[in-house]
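Every protein chain except one is present and positioned as in the full complex.
Note that the chains take the letters A, B, C and D in the order they are written out, and that residue 1 is the start of every chain.
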Amino acid sequence: MTSYAYYPGCSAKATGASYEESLMAVARVLGIELEEIDDWNCCGATAYFSVREKLAMAISARNLALAETQGKDIVAPCSACYLGLAKANKYLKEFPETREIVCGALKAAGLEYNGTVEVKHAVEIFVQEPMLSQVKAAVKHPLTGLRVAGYVGCQMVRPYGFDDAEYPVALDTITTALGATPVPYPMAARCCGGSQIMTNEEVALRMSKNVLLAAEKAGADCIITTCPLCHMNLDMFQAKVNAHFGTNFSIPVLYFTQLMGMAFEASGLGIEKNLVGPSAGLAAHM
Amino acid sequence: MASFEPRIVAFLCNWCSYTGADLAGTSRKKYNANVVAIRVMCSGRVDPEFVFRAFEKGADGVLICGCHPGDCHYIDGNHKTAGRYPMVRNMLEQFGIDPKRFRLEWVSASEGDRYAQVVNETIETVRALGPLEWPKRLNESDTASPA
Amino acid sequence: MKPDFLEEIYEIPGGENIKDCIQCGTCSGSCPAAPNMEHTPRQIIAMIRAGMRDEALASNTMWMCASCYMCQSRCPSQIKITDIMYALKRVALAEGKAQPKASYMAQVFVDNINTYGRNDERMLIFNYYLKTNPGKFLSYAPIGMSMISKGLLSMGAPERIKNIDQIRKIVAYVEKDGTA
Amino acid sequence: MSKPRVGVFVCHCGSNIGSIVDVPAVAAFATGLDNVVYAQEHKYMCSDPGQEMIRDAIKEHQLNRVVVASCSPLMHEPTFRKTCDEAGLNGYLFQMANLREQVSWVTEDKAAATEKAKVVVRAAVQRVADHTELHTTTKPCTPATLVIGGGVAGIEAALQLASSDTKVHLVEREPSIGGAMAKFDKTFPTLDCAACILTPKMVQAYTHPNITVHAYSEVVDLSGYVGNFQAKIHHKASYVNNEKCTGCGACLQKCPVKRVPHEWEQNLMNRRAIYTPFAQAVPNKPVIDAQHCTMLLKGKCGICAKVCEAGAIEYDQAPEGTYETIDIGNVIVATGMKTFDPTPMKALGYGRIPDVYTALEFERMCHASGPTEGHVVKKTNGVLTHGGAAPKAVALVHCVGSRDKNYNEHCSRVCCMYSLKYAHLIKEHVPGCEVYDFYIDMRCAGKGYEEFYNRLLREDVRFIRGKVAEVNNWAIYPEEEGRLVVRVEDTLVGTTRRIPVDMVVLATGLEPAEGAKALAQTLHMSCSNDGFYLERHPKLAPVSTATEGIFVAGCCQSPKDIPDSVAQGAAAAAQAIAMIKRGTVEIEPTTAHVLEELCSGCQICIPLCPYDAISRDEERRLAVIEPAKCKGCGTCVGACPSSALQQWGFDDKQIYAEIDGILANA
Partner (left out) sequence: MAEKLKIGIYWAASCGGCEIGILEIGDKLLDLIEVADLVFCPCILDFKYDDVRAMPDGYIDVCLFNGGIRNSENQEIAELLREKSKVMVAYGSCASEGGIPALGNLFSTDDLLKRAYTTETTDNPVGIIPGPGHSVEEGELHLPTVHDRVRRLSDVIDVDYFMPGCPPTEIQTWAVIQAVASGNLPPKGSKVGVGDKSVCDECDRERRGVKIKKFFRPHEIIAEDGWCLLEQGILCLGSATRSGCEARCIDANMPCRGCYGAAGESKDQGAAMLSAVGSMLAADSIEKAEEIVKSMVDPAGTTYRFGMAESMLVRHFPERGQG
């Protein structure tokens, strides 16, 4: 059975709890082992990277070092964590001076990292064969007729990532595998405002609005996300968007793992924790 | 051994590598001055005896550059060079000469930058290995006085 | 003494590519936040190269950056624009030229990590608005309440990771190295 | 030979060498070397006074060896060989020391440069002592030229050659000559009709008694040497007998297979299974597309044969085609370019949004015999017909796949100008249509080009300085509904904009033609990093290549406009003609030869020679080398285990001397 070092990331333990729950539920069904990295720390995230570049790499690398002792590749469900870890991993290999400082720092903390770990996003482990076939096989309740807008946002696909940076397909692949219908969704890889939501709320809300608008136009019954922060902006702040722009979106926003869970008829998906209630189309499948 | 300046003899094929080396010049790429090039029409002309001769006469490293496989001006002369290369390396190793002192690289006529880079790399590798001083080693090493 | 501004930029991995900018504007055209920036990313690069240090550092541009990396993935000169924005934030913070409101967030976040090893969102939000706009904090009450009701916000005290000392050692090492 | 008396001449090359290398010191150093009887410096050794100095010194000091320490031998070796010859000293008793390209230009530290210069000179002095007199041999030059590529550059070259009574073989892989230009509607900046000026030249070339046009054919091998090449030409199976075919076109009308994508029309319309690429095709002989012809696939149909009164249809032609070997004296390569495929640039929507077009697609759209009969219209349900709706606004996007390190770093040189042409054509075809022209830098270097730009400025084209970041078809604001949105920074204003349009034309850049690399290998030419063919010298020999007797012209060497391509075609022709009129070619004497007293006929060398220049004399048990066939690579010499093979000008002694010279004080 496939086994990974699981890196939850901070949100998964709080606002993103239902992402973790549903991911675990789905992994159980597919026989994927996700062994949480013991005593992991923050990935550095955008905010940290932006003001303490090398330091962010160093603390990020601590997780890589921990995972290396497990001898497994890392799976991160949060796109920001994915990028934080992947970036550290990449720069360590590409830029000797960075490697020097970071390895020095790890050494100071009694750790070492030899660059043997690969960082994967949670989506990645499901879309690649043979796992994709197993996903199809695990579907008990095909989500026939459900129109899904697959939203991956930014950091899962840019600047690195395994899917197209402009028009990603991974989520549509999964959606189709679950029997549902992916809607053409131009905003799939556009920014939700993410890290700006607190510092420049107005800007962030406008971005979220465009993401929601495109989903509505596409006639989506729901949006699926791959990141707790995106989820927060699109779900929790949907009301704020409506208030701010006088729109009246009511588009349920699910973690893609929740959608998978529904199709698998798995329990403990935390769907009830999403703020925007199910649309008619979605309710039909719940 | 603070400032050891290695001496590198480079054999360059006329069509790709020597032209590439000239391009490095016309585009003013700077590289270490410790390499001196010998022009041959094709890297296939480079007889292993030349390589040995260079080491025998005190070279610290030897570099051969030819056209990329497939680009040889003489169709496949560089394949012959490629064939001799690993043998010569093994042989040098048996004589106690570090094979890293002997390098074969493909440099095309448009790869001026690459030539400069290859030269600098080679010199740094050899510098790290230290002086070879083969003639000195041969002279010193013997007790007997020749007639 | 301060390093030369451009040097500061070159110093980031791949930062030297800024020399390759042809001022085509692809970055700005790709930027979702550009309309709210005092200077577009392209202009900021021009300003950096023109040595307009203070203007660039005082700009809100880098603080508007949402880190979506669209500019970077499209740049025809392969410039790591997002990283450059980060570098600007660092210099601005280091020299106290940063727009206060904007820079608090990052600062709070960093303190947060350095103390707990992880990011406790409640502490983040609380500390941030404490510094910037306590009134605003209340506007989050509805969301906050619904989150609590959904069990997405625990009321427990923030917890540290076991080996927080490792984080401290790492921080100490890199900070003394001065290149953080 | 009498004891060597070497003269060393060190050049300052203005400041090129002099500013880094201490030339007087080098000259002084040379004086102290064995065999050196005279050493002198000069500001410009290649100048008349410089050469005069060498000639005088040879006579005055009875020099029997000369070393010139200046630039690269690839630059001036012939010059100084000639200088020696003029002074009665055999040009091969001369050796060049490269102090410029490989010393002064590449070394920062002056002291180091001077030291290296001394070493290089010492090596040359030691080497030249072992030089022997050599003499170039002359061979007759076959009075015929092979021109590869029937575009405007190739046609021009062929016509020039033909008019000098030289036989020409013009090889074109498409069914018709004409190349890219034949696809164009108008040409910038004069706006005259491409077909009107090109078609006569095509016909002229095809009918010229001195020109044999091999259409639908490719060069698959080139052997021999300058003046005496043999080219192997592959004639692809066309299933039509060109002798019999009258070009009446009956078959084109009757062929029932109508849904074949028309490559020549950029797949914007369909063609039949038997076709000519375009109406004015030259030769006007159809070819059958074996992938789609039901007769060839399933043995059913045969209509074209039925309707062909001339009985020219030959289904039984060998599918692999036929081969022909021709003798020529030299070769002109004019294989042109292909345009960049923008599909990978997803942000620009090509292939996803119907009304985003490449430059060539739009060219065909403007063309009276193109898919829309010259109407500039939008697609209707994804299909382009002349009935389509006219756009209200069109965006012209510059630098697509050019000046972009993710694709091609080079500037394609013609996109700015043809975009201006399109801007004008759109205004002409669709009165009142808004035209937005998005550029990074407007590059209008050429006769009448800037004037053309100025003219367009007056034609109310909206020029916006900014590379288009994105083209999408989803509206955020009402005025964008149902249209395409161009996202860009107007860099002159410093604001980002969303501009709604109905059609986008991508100014796709120029790339090396399909198969350029393979042909380079067939002809033993080099490519530069951008993949275009490498000229011998970017300034002084722009249409020559490193290979004697092979010339390049047009876009295969780098992106060019039509006037430059034509000029190069003519220039290459001039060089080819010069060689042929001379009637002979000089063969370098630096070939391999056998020392018979040492050769044991082991035959190691024989299979190594790519030119079959070595054979075995059975009764004498010796290797024998045919000098005319030997190209002087020296691979056999390097391989000979008993040093029984040597190469004139590169023999073991000379190279040993050079090695020893380099390492003299090691």
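Some points to look at:
Note that contacts are C-beta pairs under 8 Å (C-beta built on N, C-alpha and C of every residue); 3 or more make two chains touch, one makes a residue touch a chain.
No experiment lies behind these values; they were computed from the predicted model shown.
Note that the undisplayed chain, when the full complex is considered, contacts B, D.
Screening D:A157, D:A194, D:A644 or D:I662 for touch with the missing chain picks out D:A644.
Within the set D:A69, D:C415, D:A469 or D:A657, the residue that contacts the chain not displayed is D:A657.
The chain not shown here is touched by just one of D:A567, D:I606 or D:A628, and that residue is D:I606.
With the whole complex as reference, residues 126, 595, 597-604, 606-608, 621, 635, 638-644, 652-653, 656-657, 660 of chain D touch the missing chain.
In the full complex, chain B touches the hidden chain at residues 44, 47-49, 51-53, 55-57, 69, 76, 79-80, 82-88, 90-91, 94-97, 104, 134-135, 138-139, 141-144, 146-147.
Operating definition for what follows: only the chains that are shown with their structure count from here on.
The busiest chain interface, judged by C-beta pairs in contact, is A-C.
Centres computed as Cα averages put chain B at a distance of 50 Å from chain C.
Centre to centre, using the average C-alpha position, chain A and chain C are separated by 21 Å.
Centre-to-centre spacing of chain A and chain B amounts to 52 Å, using the average Cα coordinate of each chain. The multi-chain contact residues of chain C, meaning those touching 2 or more other chains, do not exist; every residue touches at most one other chain. Residue positions of chain B touching 2 or more other chains: there are none.
According to the touch criterion at the top of this document, the contacting chain pairs are A-C, A-D, B-D, C-D. Per the touch definition, chain D reaches chain A in the complex via residues 346-347, 352, 472-474, 476. By the touch rule above, chain A contacts chain C in their complex via residues 10-11, 13-15, 17-18, 39-42, 44-55, 58-59, 62, 91, 94-95, 97-98, 101, 104-106, 108-111, 153-155, 158-159, 165-166, 190-191, 193-196, 198-200, 202-204, 207, 236-237, 239-240, 272-273, 275. Every residue of chain C that touches chain A in the complex is listed here, in rising order: 12-14, 32-33, 36, 62-70, 72-73, 80, 82-83, 85-87, 89-90, 93, 101-103, 105-107, 109-110, 113, 117-122, 125, 128, 142-143, 146-147, 150-154, 161-163, 165-167, 169-175, 177, 179-180.
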